[in-house]
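One chain of protein is taken out of this complex; the other chains stay put.
On to subunit A.
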Amino acid sequence: MNSSNIAPMGSSKRSREVSDFLWTSRPPAKKVYGVLSSSVDDPHQARSQQPFFDTPSSYLTNLTPLATPTKKSRSPQGGDEFSFCYNHNSSNTHSNLETHFSDLKLYIPHKASEDVGNATHPIFMTAEIVEQILRFVVADATIPREKVRHRRKPQAFTHALLMCDGDEAKARRLWDCSTKPEVISVIDKRPRLHNCMQVNKMWHKIALSIITESLHFTDSKKVRKLAANASRLRNCLSKPSAFVLHKLSKLKQSDLNTMVPVVSSERLKWLEFYICPKILPPLPIFQKSLNLEKLVLPGNQLVDDEFLMKIAPYLTKLKTLDLRACDKITDGGVLSITTNCPELKVCNLGRHRNGNAITSVSMVALARNTKVDTVGVAGCHITDAGVWELAMHRGPLIRRLSLNNCQLLTDNSLPTLLALGYFPQLSVLEIRNLDRLTNVRPIVEYVRSKRSLGIPVLVEGGERLDSMIKKFEDRLELQESAHVLAAFAEWVNQDDMQ
């Protein structure tokens, strides 16, 4: 939508007044029927004065019979209205719904000179329809997120080669990609409704309420701006279902605190501070947002056990918890979460520092008290016993396990458990840098049996384990093809059955 196109329409005073009068001062839904049913004279009168006035209602009556036949009784009058307004577009007075929509234009330039009233299609003056259209426009808009990588970076060129099955060109590309410093760009290709706010008051109101249904920021200035205007705008904003801050290192806690009334509500489901190390979600948000399902605070240096213990009682509906690289958290904080969040399904505690703060105690608590199917404890001091506990309680439903850099793990947990079939649903397994893991046979056999059922399984083993897995896979393959060839050879030498 181009603003230059919109400008003439906005400048046509009459249409603006009419629209405001019609659609913002009164509840729109009632208005449509009110015009039609209250008195027959009223719309005619209105038409003689302002040809534009009645168009929306008559237009609606023409639209509705297709869906709701009961309204057909009113259509004769509406039908006249319709032909009056529209036969300049097509001589067909009985045009159907499809042709209506094919003609839609927010602004028709060549008509504007002769009759300003007909310049805007009435469909764009009906609040409900505008809302539907705008919602459709932003339907696939997504909140900026961390780029999801299908596979982790290779550890060396030889590893890249391994990951690409020996395809050197591909491996070279992969390796080059992963050695270059990552260009982090949150390119926003999402359709934006901000232009739509400039159309007129009605559009402004609708667009604003849709925009604020999910608040996400990648710029701290904008947060500050909204925070400054928070009290003034309060009534125009919707209560957001998502509040996402993406890499805002400059934002101050005081700015954030003024946002509390804007953000917190029963509607809030998703709260994310992605790498915002210096701010902490204010406690009142949690106290007022009891339906929170997703809490994402990776890389936060302020989140500690005390904070988790304070917010845990309000997180009874929490399903996803991402506390990657929150080094201050220890078993105690995790314990308070697990005892308060029975619905928890995804929990990530991965870290590079302070790994000893998270031990099997956390694992046992997660296994016993929650419904986890995705567990990330990369770099934590988890022992074999912790993994066993998880397998015993949650094993049949576990989907993803990230155990990278868990140096205490040995062959006694994961390989044994896989061989015994304790993780039948496992589809992603991350086991990089597990130096004490040597038995890859159960892993390979598990992956092969899943693959034969058409279920892909991703195993990230790092260079050492990946190459072990590959070697073992090749050996199995060789064995199997020898078996197959033996069976074939036996068959070709059988006596013919006639």
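By definition in this document, contacts are C-beta pairs under 8 Å (C-beta built on N, C-alpha and C of every residue); 3 or more make two chains touch, one makes a residue touch a chain; residues count from 1.
Criterion: contacts and distances are computed from a predicted model.
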Listed names "Exosome complex component MTR3", "tRNA-splicing endonuclease subunit Sen34", "Translation initiation factor eIF2B subunit alpha" or "LAME_0E08790g1_1", matching UniProt entry of the absent chain: "LAME_0E08790g1_1"
Residue touching the undisplayed chain, where the options are A:P281, A:G376 or A:G395: A:G395
Sites on subunit A contacted by the missing partner chain, in the whole complex: 392, 395-396, 420-422, 424, 445-446, 448-449, 451-454, 477-478, 480-481, 483-493, 496-498
